[in-house]
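What follows is a structure written as structure tokens; I'll ask about it next.
Removed from the display is one protein chain of the complex; every other protein chain stays in position.
And now, subunit A:
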């Protein structure tokens, strides 16, 4: 484990420049370049807001902003976007970089770390864009936003854990790569991002509580929409789950690394 960290530290220049390269490459040919990374989720928010606001807006208690639903959507999207980006990129990461892994010797752990850094950078940009939109809609930044820092780390840990496990498995069982996007879609709709948790029937509440993303998304809601301290107890459980998955993912990555090149 410490060997892995040492390697990462030795290759820090490479990791940072790779993240920068990825970012630069996005701007290379399209006029708006990296802005698309913000426009996509924001337009998604706009679509949901437009179509669903009349259905759902009335059921969003506790805020008096008339754009409450849009704010709610954006807060949830901020968390979910990071989560799903990391998972879906980790999923195909080793297959995409297969040729490189076969022919060059470098610490493989840098690959998921680059994905993580790149996703974090995107998320930061999205967050800044959202702050601007929030300000336009009359929601001012508050002090509770500091909580987003540890929460982001929790999302990253959870997503990296799941992503590593699935990415490693996908090298050997390619069906994983096909089934995961579907499962992610389902997971998205089972997480209260688009709708408030209050519309879920009472008998299904316990199922929602078992969803580790639920506590995170609702913490984002608490901070960004309601401006209050999130429910730390729920988040702690998610963090523990995330750490567990992360360790499992790293373990599998380590065990699989020698065989991965064989199978690619």
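Assume a contact is a pair of C-beta atoms (placed from the backbone, for glycine too) under 8 Å apart; a residue touches a chain by one contact, two chains touch by 3 or more; residues count from 1.
Just so it is clear, contacts and distances are computed from a predicted model.
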Record-based protein name (UniProt) of the chain missing from this complex, from "Lipopolysaccharide transport system ATP-binding protein", "3-Oxoacyl-[acyl-carrier-protein (ACP)] synthase III", "Spore germination protein B1" or "Cation:proton antiporter": "Lipopolysaccharide transport system ATP-binding protein"
Identified contact with the non-displayed chain, of A:173, A:186 or A:207: A:173
Contacting the left-out chain in the complete assembly, out of A:35, A:184 or A:261: A:261
Touch residues of subunit A, complete complex, unshown partner: 10-11, 13-14, 17-18, 21, 24-25, 28-29, 97, 99-106, 169, 172-173, 251-252, 255-259, 261-262
